[in-house]
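With one protein chain held back, the other chains of the complex are shown just where they sit.
Right after this comes chain A.
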Amino acid sequence: MSAAPPDNDVLWARGIVKSHHGTPALREVSIGVREGEVLAVTGARGSGKSTLLGCLSAQLPVDAGEVWFNSSPVHTLGRAGREKLRRERFGFVGSEPQLVPELTARENVALPLLLAGVGHRAAYGAADDWLERLDVAACAKRRPEELIRSQCQRIAVARALAPLPRVVFADDPTAPLHREARDQVLRILTSAARSHQLTLVLATHDPELARYADRTVALVDGRTPVPATAVRRPAAAPVAASH
């Protein structure tokens, strides 16, 4: 087994195994995520990216192996502990926006803060700020069904970033988007992560998009064939978030 992880790993997993109803998704994956980095997890569909993100972000319990966040174990946490972690430390953007349809954009962004018990004024203030930063302030009062896909996805990004989590997980956040919208969402996500010192774990099936990341881990059939620390790319120039 590998030695103890370096101190600057905010999140790390060792030998995690996970299967869905008998179908193996992850077979002994070990990975470390450093504080403040943008880590891309690449791989074809079905290679276990989503499952890995689910296990790291305390959504799925692992079958075997360990997951540690901030030097405390995640794999031993109960359901309530994992919910608290997701609520207070993690943010998540999926490939679908998954907004609550009956809430306005502003309320959707404020919801995680309200769930975490933040006051009304602070929650909506943060929501307005992030909608502004992601250039969707004009949609604040509108519902997801009145908005187009890329706007919804930007609202989902705002929702994940508004509570200023330690780690943001983005599971193929650009899957339903066109090329321009795709680049825009990723630029916003990565630049926001860098400017707020958030750690970003980005799963994508498109190796081209890994250029936004500091480091890339490839998953093949639920395994990491290349050691996770192999590729180190220069950080992309941070792009000022549009107003």
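In the analysis below, a residue touches a chain if its C-beta (ideal position, glycine included) is under 8 Å from a C-beta of that chain, and two chains touch if they have at least 3 such contacts; residues count from 1.
We adopt the following convention: contacts and distances are computed from a predicted model.
In the listed set "Imidazole glycerol phosphate synthase subunit HisF", "Alkaline phosphatase", "ABC transporter permease" or "Deferrochelatase", the entry agreeing with the UniProt name of the missing subunit chain is "ABC transporter permease". Note that of A:Arg87, A:Arg142 or A:Arg187, the residue touching the chain absent from this view is A:Arg87. The chain that is not drawn here is touched, among residues A:Leu11, A:Ala25, A:Leu111 or A:Leu219, by A:Leu111.
Considering the full assembly, A:His120 is the residue among A:His20, A:His120 or A:Lys141 that touches the omitted chain.
Among the residues A:Glu145, A:Glu180 or A:Glu208, only A:Glu145 touches the chain that is left out of the figure.
In the full complex, chain A touches the omitted chain through residues 59, 80, 83-88, 90, 92, 94, 98-103, 107, 111-112, 114-116, 120, 145, 159.
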